[in-house]
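All protein chains of the complex are present and in place, except for one that has been dropped.
Labels A, B and C are assigned to the chains in the order they are written; within every chain, residues are numbered from 1.
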Amino acid sequence: MDNFYGPGRNHLFVPGPVNIPDQVIRAMSRNNEDYRSPAIPALTKELLEDVKKIFKTTTGTPFLFPTTGTGAWESALTNTLSPGDRTVSFLIGQFSLLWIDQQQRLKFNVDVVESEWGRGADLDILESKLASDSAHTIKAICIVHNETATGVTNNLAKVRQLLDAYSHPALLLVDGVSSICALDFRMDEWGVDVAITGSQKALSLPTGIGFVVASPKAIEASKTAKSLRVFFDWGDYLKFYKLGTYWPYTPSIQLLYGLRAALDLIFEEGLENIFARHNRLGTATRLAVEAWGLKNCTQKEEWFSDTVTAVVVPPNIDGAEIVRRGWKRYNLSLGLGLNKVAGKVFRIGHLGNMNELQLLGCLAGVEMILKDVGYPVKLGSGVAAASAYLQNNIPLIPSRI
Amino acid sequence: MDNFYGPGRNHLFVPGPVNIPDQVIRAMSRNNEDYRSPAIPALTKELLEDVKKIFKTTTGTPFLFPTTGTGAWESALTNTLSPGDRTVSFLIGQFSLLWIDQQQRLKFNVDVVESEWGRGADLDILESKLASDSAHTIKAICIVHNETATGVTNNLAKVRQLLDAYSHPALLLVDGVSSICALDFRMDEWGVDVAITGSQKALSLPTGIGFVVASPKAIEASKTAKSLRVFFDWGDYLKFYKLGTYWPYTPSIQLLYGLRAALDLIFEEGLENIFARHNRLGTATRLAVEAWGLKNCTQKEEWFSDTVTAVVVPPNIDGAEIVRRGWKRYNLSLGLGLNKVAGKVFRIGHLGNMNELQLLGCLAGVEMILKDVGYPVKLGSGVAAASAYLQNNIPLIPSRI
Amino acid sequence: MDNFYGPGRNHLFVPGPVNIPDQVIRAMSRNNEDYRSPAIPALTKELLEDVKKIFKTTTGTPFLFPTTGTGAWESALTNTLSPGDRTVSFLIGQFSLLWIDQQQRLKFNVDVVESEWGRGADLDILESKLASDSAHTIKAICIVHNETATGVTNNLAKVRQLLDAYSHPALLLVDGVSSICALDFRMDEWGVDVAITGSQKALSLPTGIGFVVASPKAIEASKTAKSLRVFFDWGDYLKFYKLGTYWPYTPSIQLLYGLRAALDLIFEEGLENIFARHNRLGTATRLAVEAWGLKNCTQKEEWFSDTVTAVVVPPNIDGAEIVRRGWKRYNLSLGLGLNKVAGKVFRIGHLGNMNELQLLGCLAGVEMILKDVGYPVKLGSGVAAASAYLQNNIPLIPSRI
Partner (left out) sequence: MDNFYGPGRNHLFVPGPVNIPDQVIRAMSRNNEDYRSPAIPALTKELLEDVKKIFKTTTGTPFLFPTTGTGAWESALTNTLSPGDRTVSFLIGQFSLLWIDQQQRLKFNVDVVESEWGRGADLDILESKLASDSAHTIKAICIVHNETATGVTNNLAKVRQLLDAYSHPALLLVDGVSSICALDFRMDEWGVDVAITGSQKALSLPTGIGFVVASPKAIEASKTAKSLRVFFDWGDYLKFYKLGTYWPYTPSIQLLYGLRAALDLIFEEGLENIFARHNRLGTATRLAVEAWGLKNCTQKEEWFSDTVTAVVVPPNIDGAEIVRRGWKRYNLSLGLGLNKVAGKVFRIGHLGNMNELQLLGCLAGVEMILKDVGYPVKLGSGVAAASAYLQNNIPLIPSRI
């Protein structure tokens, strides 16, 4: 009845799509509804307000596109820029690479600022570019908050400081796909102009909503941006927002109710508590990696990611084999190394609806896999290191005290 | 607990999103999975093969975009055409109008062939355009198979005949959103180059998959088409098809399993039986409308739609009030009249996972609403006319004989 | 994939198990939980309080047995009576017959008061028995509030009057299986000592909870009742109630959460509104039966049931064939005639989570079936009669006004 059945739970530790809370699965298990009845606009109105909270913006305008992160990128770019516009974009891993590829195919003029994979965006180069751009030819800075392929978190506050320091008017476009709702993201404080994420990441939903939130400045830019767009056009949405019907085309009823349930859980736990939980999960993972005698792909602590850890495997070991073995023997889903780091790393996604004991089960599994593939790990060593930290830091569950 | 709760089932008779079979809702009630594991490619491979069957194509290449019908339109256009290309497009209702709007915003040069709303595409004009286009400046014919706003089905076989008669190489792009899987659609036989539909229509799924199927000629055209596209680009998909991993970005795991369940049900019932069922539902609805003394928005039998019926209301009655009342009093969801026919019609969607007794419940409801709003309907008259036909024509359920 | 698949919804009109609201199905779609954690007792405590409301009792003690109505009967009897005890029991249809059979097998001394099937309990005979029982040898009166097999509702207020008139201390044990939560049931006002129902009836849940509510007098009786019981013993429950853990053995976690959702919906609609809705459904059904020229099995208006209607078929027609045909051709599930009225009636259950348009779809289906089997019904006649009444009487849905 199930082509790849294995007993017990699948242990899902890819950095997306992530584990969905049962409450959300339940909320989505429903028939379609007429999206033009009063119910769906009323639901949408509340969702839009609440989505702003998880982006930490009061002035932004959110759009819930029926698409993926790739579509959300496209919406961010095509609504704010015109073909030929100059952008500065940081290549630090597979996802920033794909976004740059998109920017180039959409005919923007991209200054690619490349770093070694495992390092963050090179902000010194950004500074020099800003310093030399008194003509303001740079129309947008495009940056991932967290590079999912390498587990690197960029310092967005710093980017804003630089823009401000040079009074540069470039738009700041941020891919928050593997950060928002897991890492502290401050749209208004950091002056982000467009921030995007996808439903299947830290929001812990199925794939299908591309969240795009635009600052007033971005909305203003959209009025003159010449990139062609229809499906991804903000203007159509804004027209329907004014009408109070909200949808230029049919949304997924199920995802809207799912998002409602997801947001309810997020607000119940509390955003800051969620960030703290992800920090615990990230820290515990890094301690385990260290205990195993392996290296984190992320080269410096300042870039450590609390949502995904890319673990560098020894030269004689194939990272892809680790992933395959996890799936075949332990019902454990780990993330592959991609592109430049294919085979050289495997990834542990520790974002979204997850708690510490789930992670420890995963770490115990990774240890056995490492042994399977011939790496001389001391079984229990990573779990011990992680547990020692966690046992000191896990708070009581507030609803159960 | 539910902001708009009413006892009993919601009677969903909008022409999309439509009723989802319980089997499909169940199949979708699941956690996320790693889409790079062997399970999802294996599932996808089978789905792509099976999707071809419902388009009646053996040579087409299907793409399952995480998008809506609007996105599927955009994918069809941008992959096959270049800005400035001349298209012939038929404006016969709100959805063909929206598609034309999209074509214009994407900078194609659109010959709009308008018909009165309630009439089909004017193929005489098409013929004259083809006849006078020996230079083959027309690059594509864009046509809806079924106009959802007016309940008009166009004759696609005839379009193909005309193209053949004039040996015209224009691409034939078809919006099959409210037809495919409900009306007989023959991609290969009719020489359709791109056919699209959406998951929330006759396939009876939630919104979220935009199906785009491309003929070999369309695939060929995509290699030179200059319209910018990334998210909607076929090339990225084709690259991943070759790799056997299928997905350039994250699909909805839930929709893939849902599609599997939906296709299983479709094949179990049989496509031809499904068409026959929709014909029964459409015929029964039209008989009821006639019995009520009301007019079908569709002006001629040749255009009658078996998936949606737009009912013209008398001048003193507001079609929107009928829809509102259905929702407020009877838990019945009917379709609004849109744009030019706003207030002048209301629509009964009778497509997707629906049987005759569901329709009769709806018709009984419409009768009461008509009475509510002051139209002197004879209660039971429409149901009687529909029943008389249905009682002669409903087959036994094969699995229960 | 489904052995008896038919397109569209199954139209479920048996008088139990009845249609479950989607909200309840969703609430039940969950993993098991530890029933000894604080969560389940907290949930149970609230449920017990709320169950009292639907029985209209403030002094009763509810028990939620993991069983069916048959088990609830047994719990009512064995906790209050001793073998050899005299009961008066009314045989008016298949379910009262089965209860009497149970009473006899449990070795009670049953005075069976039989009525023709289609008539209510003979309260004149009850009166004469009470009048002649100054020795109070009658220990309990056992009566169904609503006989599901014939669609007959007994007058419980009258039973109480008689007991009071003769100051008779007999316990009043009531089977409210097809009444409670659909018909007005007043445990305290009517001095009912044990009332029972099953989750799969008007509460609109799956089968699996046998509700037993005991008056203080019944609880008192349980202390001396000598019938053997363990699983069905109230004493074990009362012990765990005191401990605050509530469950002497493992309950169904899913049904507890389902019951929570069901009660939320019931309270949102309002009990009196639910009774009114059932009265509309019952009245509409009876009007349809009359319009078809058929007879209600229930012989007098005073016994008309608002939860189930048994329709007498003409002598040349087999009621079972009507039910079979409904299932085979129309995906309509009707109730069979049972025992004495097997073949002579078919039953329409109109209880639980159902609205008027669902019923009208059913009635339209019954008309076609009647025609199928050779009965000269005028198609649309029953629907017309029902609609005429309903269109005057359906209120607006409060949450949508």
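In the analysis below, a contact is a pair of C-beta atoms (placed from the backbone, for glycine too) under 8 Å apart; a residue touches a chain by one contact, two chains touch by 3 or more.
Just so we're clear, the structure is a prediction, and the values are computed from it rather than from any experiment.
Of the chains on view, those touched by the hidden chain across the whole complex are A, B, C. Annotation: of C:Leu12, C:Leu64 or C:Leu97, C:Leu12 touches the absent chain (contact as defined above). Only one residue from C:Gly71, C:Gly151 or C:Gly191 touches the chain missing from this view: C:Gly71. Those residues of chain A that touch the chain absent from the view are 1-9, 11, 19, 23, 29, 261, 264-265, 268-269, 274, 277, 327-332, 353-358, 360-362, 364-365, 367-368, 371-372, 378-381, 383-385, 387-388, 390-391, 394-397, 399-401. Looking at chain C, the residues touching the absent chain are 3-4, 10, 12, 14, 16-20, 25-26, 28-39, 42-43, 66-71, 73-74, 83, 101-102, 105-107, 198, 200, 206-208, 227-233, 248-255, 327, 333, 335-336.
Against the chain not displayed here, chain B makes contact via residues 22, 25-27, 29-31, 38, 400.
Everything that follows uses one rule, which is that only the chains that are shown with their structure count from here on.
Comparing the CA-atom centres of all chains against that of chain C, the greatest distance is found for A.
Taking the mean of each chain's C-alpha atoms, the chain whose centre lies closest to the overall C-alpha mean is B. For the pair chain A and chain C, the fraction of shared interface numbers is greater than half, so the two copies use mostly the same residues to meet. The centroid of the Cα atoms in chain B and the matching centroid in chain C are 44 Å apart.
Chain centres here are Cα means. That of chain A falls 53 Å from that of chain C. Listed for chain C are residues 29, 400, each touching two or more other chains.
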